[in-house]
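Here's a structure for you.
Shown here: the complex without one of its protein chains, the others still in place.
For clarity, chains are labelled A, B and C in written order, and residue numbers in each chain start from 1.
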Amino acid sequence: MTAVRSDTAPLDVAALRADFPILSRTVRDGKPLVYLDSGATSQRPRQVLDAERRFLETSNAAVHRGAHQLAEEATDAYENARAAIAEFVGAIPGELVFTKNATEGINLVAYALSNSATAGPEMARFTLSAGDEVVVTEMEHHANLVPWQQLCQRTGATLRWFGVTDEGRLDLSNLDELVTERTKVVAFTHQSNVLGTVNPVRTLVERANRVGALTVLDACQSVPHAPVNLPALGVDFAVFSGHKMLGPSGVGVLYGRRELLEAMPPFLTGGSMIELVRMEGSTFAPPPQRFEAGVPMTSQAVGLGAAVDYLTAVGMDRIAAHEHTLTEAALAGLGAIPGVRVIGPTDLADRGGAVSFVVDGVHPHDVGQVLDGLGVAVRVGHHCAWPLHRRLGVPASVRASFYLYNDLSDVDVLVSGVREAQRFFGVAS
Amino acid sequence: MTAVRSDTAPLDVAALRADFPILSRTVRDGKPLVYLDSGATSQRPRQVLDAERRFLETSNAAVHRGAHQLAEEATDAYENARAAIAEFVGAIPGELVFTKNATEGINLVAYALSNSATAGPEMARFTLSAGDEVVVTEMEHHANLVPWQQLCQRTGATLRWFGVTDEGRLDLSNLDELVTERTKVVAFTHQSNVLGTVNPVRTLVERANRVGALTVLDACQSVPHAPVNLPALGVDFAVFSGHKMLGPSGVGVLYGRRELLEAMPPFLTGGSMIELVRMEGSTFAPPPQRFEAGVPMTSQAVGLGAAVDYLTAVGMDRIAAHEHTLTEAALAGLGAIPGVRVIGPTDLADRGGAVSFVVDGVHPHDVGQVLDGLGVAVRVGHHCAWPLHRRLGVPASVRASFYLYNDLSDVDVLVSGVREAQRFFGVAS
Amino acid sequence: MYQEIILDHYKNPHGRGLREPYDGESFQVNPTCGDEVTLRVRLAGETIEDVSYEGQGCSISQAATSVLTDLVVGRTVGEATRTMDAFVELMQGRGAVEPDEDVLEDGVAFAGVAKYPARVKCALLGWMAFKDAVNRAGISLPGNGASGSERQGVQS
Partner (left out) sequence: MYQEIILDHYKNPHGRGLREPYDGESFQVNPTCGDEVTLRVRLAGETIEDVSYEGQGCSISQAATSVLTDLVVGRTVGEATRTMDAFVELMQGRGAVEPDEDVLEDGVAFAGVAKYPARVKCALLGWMAFKDAVNRAGISLPGNGASGSERQGVQS
């Protein structure tokens, strides 16, 4: 195990960057790459690439299915990764289900709930029907919105949602009217992928607990960027994606309270998740296996295990502090440009490192294009949060998002690039 | 592009093996690894590992979501992989959906069918209800059985199945009684992962077409081992897994006829699969995007693209011929041992390279253990085909499965290892 | 990619605004960025008498729609189809297609956009709306401009 840094000494970004091969490439005719799109997907350090390759060159086999030495080694590597990732979020291994991405994790919960309707009388506690309600927020990523719309469509339940204030905070003024005895699920994001807003998990969980609703936390943008202890947050379920936290694509995690995972019907079915199979019907394995049908993303889980080792060695507190510094600089730098408007909180309390903005008179696509020409990779569009953009009265925005390998010079390039876009489109003042 | 060999010149196995780093390792105190478990998962050549790493070190980004150069390159790599894989099975790119494994692909179809009940009147053609029937076979992998049991449970439809003959062939004697006007889906395996049996796709498809039932082909064990043209087979849907064909884990493929994919409701929902999202409801993108929610298994798709390039360069005809030779030798070698009984066809017509057997007086686990001690990796158990084992009157079996990197010496080690197990347990004659 | 011609059309769009009467109207959205256009077509027999539109979008989508009006107004549906096909071919050519200025006029300025796949959809948004609006006016436009596999927007 790597040594854990819990201090908040500044990161040695230059040393860290040396671990990420892609960061030394150039784009668009020799411009150094300034990667400010980690909110969409992060880059991977050698340590993660090497761990996956080492696994594939020495121990690759189908896990939980074989008795030969490779199968044993592969199963150990896969389960050790689960244990490492569980520890990273304060959970026990049996509470972690590997999925292909966070999106699958949310769908898993939504489908398990609708499946409970036909899965036998003991599943009644999970069943939704007309009159029941699911509550989400207006700032959700589509991944934590559309599956709930679909669950409501399947079951006849009604979707309701928290609004967003002009400052980009959750409007909790009607908390008690929204979350009521009719509420079966409250699903919300820990940290907005657009605004950076960190939501008050405790307040929402307390209210949901009071009315007996399940809570589902979208932790995609929090777990990669700050220390997160999921059991301590008190949520029933949470999801995050490997590719946003230095790990491989193709692997995500669903955390679920043990008691719930044990009681829930399965979602995807097939090999490795069964207990007894007859043509007439089947019974299912205990969790987490019950929710991992088929040959899993084995090497990807191993890679994600290496990613959490890497993050732990750097120190999540230090990463959070580092991103705080970058966010502060970006808010100041962009805020100082006339005609640039940051959407989302401009104070740094309860705010993570995604900075979205619009430039008066220049469409986000065009801002992005000018930045791209300068080597700066940002995201433009609605960032899979279309209703949020509609609420804030903008069709789209430009988003810069930071990670441990960015530094203040990246912020400088971003800020001067935005000025350049204004000049190019003749809107500089 | 690599040159395609369509001749049937014998494989240069030694040269091929040099591409697979794991095959040069030793197990159990220095025994050379004899890997006969490719039916569970295959190993990966350098070319695939390198392609994935190259992608990750140069072009990694979220696909279909960004406008910067990395995002463009990543999207191109991902879509080029889709095109290469589509060509490999004779399809067009728009007919291929990337899933996490074949199991997800089958579940996708099964859930899309049950979702159609609440997805609007134009989906009525996909809806199942009480009185409708789903037909499978007794030789299915759990992945192509349990999802249909669950679909029936969700919809009230009835599951029926073809039996298996003592020789391990599909019993089609009651084809017309089983597949009737009530049948909505006929799902069956192309090649049994236990018996090696290749099923008569044409016969089943013709009957299904006659009654208007959808056909779902489990091509997990055929696409990796022989030339397969899915549209030419006439099936409506087919699935296969990357990890069984030299590609990464965490990526599978669902093939669907364009017209069906375009008409079907979505399964997993979230980012990248939408057309328009409002809090009140959403509409969905055309296929294949409609079925690819969330950030996909990007580098894994790229790796699978490299795998089909590799397979094509070697030549699928030659691979099939090679496995034919190995299967023939294994059937002869094992068949010559008193007390060893092969389950599955012993004639080589319509038979692929999985050889399962039982040894009188020695439990499969114990046979496998002795083989493992000799460096031979085989699979023991029911191989996720429990009903088939029950039908054949054995609780479990030993399975050797071959691929392009195996040669006749591997068969020799297997056969002498089985004799060794008999000696050890005192049942040699 | 930002040719002077494109910026000119962006800043001074031709034919902008929604006008009555019209024979077909289409609303199209680019699902990745939310850009949208509402476009109306007025026909006189086979001839496109007017194209009017409104929407929000980037320089590329706005300019391309402006160029579109220049290219199709006063032409027959058949001529417009051929122009559309040429423009779509140019945009999907990854920079490898040599544009014909006789056919595409100001549209040749978009040759550079074809090298940026993420922006191709922007350039085609107005054309998708045009094709759909003509269809809705009761005339079926053949051509490769908006086959099922390239459908990119939403109609409402």
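Note that in this section a residue touches a chain if its C-beta (ideal position, glycine included) is under 8 Å from a C-beta of that chain, and two chains touch if they have at least 3 such contacts.
Worth saying up front: this structure is predicted, and the values here are computed from it rather than measured.
Note on the chain not shown: across the whole complex it touches A, B. The chain that is not drawn here is touched, among residues B:147, B:333 or B:381, by B:381.
Of the options B:325, B:369 or B:416, the residue whose C-beta touches the omitted chain is B:369.
Although one chain is not drawn, the whole complex shows that of A:41, A:75, A:369 or A:422 it is A:75 that touches it. For chain A, the residues in touch with the chain missing from this view are 64-67, 71-72, 75-76, 94, 258, 262, 274-276, 283, 285-286. Summarising the interface, chain B meets the missing chain with residues 363-366, 369, 380-382, 386, 389, 395-396, 424-426.
Rule of thumb we're sticking to: only the chains that are shown with their structure count from here on.
Of all chains, B has its CA centroid at the greatest distance from the CA centroid of chain C.
For this pair, chain A with chain B, the centres built from the Cα atoms lie 31 Å apart. Once the centre of each chain is set as its mean CA position, chain B and chain C turn out to be 44 Å apart.
For chain B, the set of residues that touch two or more other chains comprises 65-67, 71, 274, 276. Under the contact definition stated at the top, the residues of chain C that touch 2 or more other chains are 32, 116, 119.
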